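The complex appears here minus one protein chain, its other protein chains still in place.
Moving on to chain A:
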Amino acid sequence: MIFLSFFKTLVGKEIAVELKNDVVMTGTLHSVDQYLNIKLLNVKVVNPDKYPQLVALQNCFVRGSVVRYIQIPPEHVDTELLQDAARKENAPAK
């Protein structure tokens, strides 16, 4: 569940999502769920000339299974906190 919690800390931030069909979209992260399905507000396609079928889209639900990458602004990531959380998650059970 660590990645779910991690993405929840990014709610409200501007992110870019690359799908497995090579489409890249940017938008404000609205919500994430356990499958890492995400909902973006005010999406913009990064390459609108190539994908005119997507320029009319406004708010977009993306199925987690079609996501290849999520690009996040580094200033919104606390890498130390993330590393700590990852260590805790993988700590041997006592």
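Following the convention adopted for this analysis, contacts are C-beta pairs under 8 Å (C-beta built on N, C-alpha and C of every residue); 3 or more make two chains touch, one makes a residue touch a chain; residues count from 1.
Everything below uses one rule, namely that contacts and distances are computed from a predicted model.
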| task | Out of "Protein PBN1", "U6 snRNA-associated Sm-like protein LSm8", "WD repeat-containing protein 41 isoform X1" or "SCP2 domain-containing protein", flag the one the UniProt entry gives for the chain missing from this complex. | result | "U6 snRNA-associated Sm-like protein LSm8"
| said: Can you tell me which of A:16, A:54 or A:85 touches the chain that was removed from the display? | reply: A:54
| query | Please identify, in ascending order, the residues of chain A that touch the omitted chain? | reply | 19-23, 30-31, 33, 37, 39, 43, 50-63, 66
